[in-house]
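Here the structure is laid out as structure tokens; the discussion comes afterwards.
Only a part of the assembly is drawn; its chains keep their places, and the rest are absent.
Read from first to last, the chains carry the letters A, B, C and D; within each, the first residue is number 1.
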Amino acid sequence: KRQGFPEVIYGEGKSIEQIHLIMSKLIEKHGRVMVTRVDKEKGQLLIEAFPLSKYDSVSSILLYGEPKQQFAGEIMVLCAGTSDLFVAEEAAITAEWMGCKVNRLYDVGVAGIDRLLAYRDQITTASVLIVVAGMEGALPSVVGGLVQRPVIAVPTSVGYGAHLQGLTPLLAMLSSCASGMSVVNIDNGFGAAYQATLILKLASEGVNNEITIS
Amino acid sequence: KRQGFPEVIYGEGKSIEQIHLIMSKLIEKHGRVMVTRVDKEKGQLLIEAFPLSKYDSVSSILLYGEPKQQFAGEIMVLCAGTSDLFVAEEAAITAEWMGCKVNRLYDVGVAGIDRLLAYRDQITTASVLIVVAGMEGALPSVVGGLVQRPVIAVPTSVGYGAHLQGLTPLLAMLSSCASGMSVVNIDNGFGAAYQATLILKLASEGVNNEITIS
Amino acid sequence: KRQGFPEVIYGEGKSIEQIHLIMSKLIEKHGRVMVTRVDKEKGQLLIEAFPLSKYDSVSSILLYGEPKQQFAGEIMVLCAGTSDLFVAEEAAITAEWMGCKVNRLYDVGVAGIDRLLAYRDQITTASVLIVVAGMEGALPSVVGGLVQRPVIAVPTSVGYGAHLQGLTPLLAMLSSCASGMSVVNIDNGFGAAYQATLILKLASEGVNNEITIS
Amino acid sequence: KRQGFPEVIYGEGKSIEQIHLIMSKLIEKHGRVMVTRVDKEKGQLLIEAFPLSKYDSVSSILLYGEPKQQFAGEIMVLCAGTSDLFVAEEAAITAEWMGCKVNRLYDVGVAGIDRLLAYRDQITTASVLIVVAGMEGALPSVVGGLVQRPVIAVPTSVGYGAHLQGLTPLLAMLSSCASGMSVVNIDNGFGAAYQATLILKLASEGVNNEITIS
């Protein structure tokens, strides 16, 4: 029976003991586990406890085990610069661990449009695009206009003042004039990667339906 | 070269003359056109001007021409009741016109969970799900927990008081604990259908990448 | 003369000295006292000062003395998982200390509806239900649809981004389409338990009015 | 099997035809029906179509049929003045139609505290209290301090400026320092009456649990 990807723990607000316990259970059951939102201190302690695990300090993700499957297609993760990396990497590492090929494009802000357009070929051949943006959140609109593939926009909490801890790019992305785009919660790289993976999964498995493309 | 679905007009705030002009151009170029947010009065006048067009008063959509292609798979559109129908039908009719098979499931609110679960088989076999909800916007969370397919949530402006013209279900859907879900703007059935169609399009065309499913 | 439950202290923002003083007075007057929102450090110091008291670190409640009465009926406290426990336990322990029987049901999120429904019998036989939920706050709507008893919904501050420190589930619960539900402040497990207890108290004492049920 | 009170229609945004159709079905099935949020014009047309129905223009409620049962106890509905009457009466008439005895106390604002206190005896003997207030929403706090019975607070949309269409009293009531109070949506007299009725229903039916009051 299909069960999705239950082997994920949301580490925020959980103690080392709680995470340790759940990890042990999930490793026993699934042979693998991913924990998001693990700060450096906890990460250090957990890789000591689970020597086979790996900790990534940019995304704050702790990984144990390998992808169980590989999906066809490619997810592109885009962002503007160094400050949004923690979200972009949460998305990228999650997607990889779930079995997707990921192409990172990380220095392409809208205020320097030429750099973004230099990668146009890669952008237009991606299967699904995760576009991470803080500040005013304009990048997804521009990317959405370049492609005919699903775009998942992720606002980030990076900014100040009128940025409202990410509410501003969140609302801006939802108001975007580019079609084919949807939005997840502020800083939710995980959620974007999860949905992107479900899309590749659908495409990989094939749709079990007789209607064929004309 | 494929150019997406450019033959759509956003009718809100456009005069009959403006819509007439753009419709004529798009029909000439593409042989078809869809206009959203057309009120009854304008709809009446436009079907007189374009006798081959059809007007649907629930979704406020005016259609001219047929889908150019048919994509494999099936989009399920769910909502709770009569008040959200205008959004659900904007989604359903848009998706059909873009070439998708649509399965409507329209009387399934979370406060009567048994009715929703009675359709569990249909729900779990859909390729992509568009879940439309006003009030507190809880339906997508429940549906998201039932499936391993992408869920696109659409909050609606139906409610009052603490509902804040749809901001409340919008924020609630973004905060959902169900994975694999993303969100579009309030009442934006069109946007949800557009992205759902892009997903079926991707699955139909196949992903042009060598990695194969294990 | 009946005086309600005056022997409760709201510990937040009070110094050890202030709490100590008020506790002493209330113990002298009522033989018992309950202090909510007591952090671990203060809790430790206070059980040293009052060796007959008990401190619960999940709910941050300090208890001294026993319920003065037992009300008929049963309050069910529901929540989705570990992160909302601190609120659920504030509700449960408060209700118990005020003289109510409490049934806890703590691992039943809406994104896994089957687990919730597995407890349907218990749910429908509860007299009053306190439903605690963070994130999008959808659980009370589902529970409210299952029962014909009063439901008191408690939003929690657990979430991030669009969750707005609990404002989002608060507004969502107020917009709920399930009837028979009312809402208390964010994280206010105490307030929910207090009202639930008043309901059982009313039912236990009987309504002093001649109209009889037909 | 008991099914609650399904015979209620939310009239807002429904056409005469839609209401007529649902009314007919519900009358056939239950012998009675209540429609809320029916404006005067629709009300006039519907009493012509259903001569046995009654329309109340203050609460905008259309009634057909009588209560099926009478619950013991009494609900008191309080409000400050004429402008909140439409909500208070929505609550009062709903509660009566569901089988409750209702005591109205309608001219008792907090800025004239003596008038409120003149009714102290009646207030303290009510089984459940519904307190309706616009403006700053202070009345429920004062009433909540006078009684040891459940108080359900209903903020109204009556006010201007800083009142924010009722958001201000809504948030104020949720922040109240009076215990035993919960809150429903702005102008939701119906919801308050529904929960109050469930409380009297519980008290009337008796709690099926062996624990007895000490």
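The rule is simple: contacts are C-beta pairs under 8 Å (C-beta built on N, C-alpha and C of every residue); 3 or more make two chains touch, one makes a residue touch a chain.
Bear in mind the structure is a predicted one, so any value in this text is a computation, not a measurement.
Trainee: Of the full homomeric complex, 4 copies appear; what's the total?
Mentor: 8
Keep this in mind: only the chains that are shown with their structure count from here on.
Trainee: Greatest Cα-centroid separation from chain C: which chain?
Mentor: B
Trainee: Determine the centre-to-centre distance between chain B and chain C, using the mean Cα coordinates as centres, and give it in whole Å.
Mentor: One centre to the other, that is 41 Å.
Trainee: Could you grab the centroid distance between chain A and chain C? Build each centroid from C-alpha atoms only and quote it in angstrom.
Mentor: Once rounded, the distance between the two centres reads 37 Å.
Trainee: Cα centroid separation between chain C and chain D, in whole Å?
Mentor: The mean C-alpha positions of chain C and chain D differ by 25 Å.
Trainee: Please output the residue numbers of chain D that touch at least 2 other chains, ranges allowed.
Mentor: 170, 185
Trainee: Chain touch graph shape: choose line, ring, star, complete or other and state it.
Mentor: Its topology fits none of the listed shapes; call it other.
Trainee: Which chain pairs here would you call touching?
Mentor: A-B, A-C, B-C, B-D, C-D
Trainee: Applying the document's contact rule, which stretches of chain B touch chain D when the two form their complex?
Mentor: Those residues of chain B that touch chain D are 82-83, 158, 160-163.
Trainee: Along chain A, where are the residues that touch chain B in the complex?
Mentor: Counting only chain A, the residues touching chain B are 2, 4-5, 8, 68-74, 99, 101, 125, 127-128, 148-152, 170, 174-175, 179-185, 191-192, 194-195, 198-214.
Trainee: For chain B, which residues are in contact with chain C within the complex?
Mentor: Touching chain C from chain B are residues 80, 109-113, 117, 135-138, 141-142, 144-146, 159, 161-164, 168-179.
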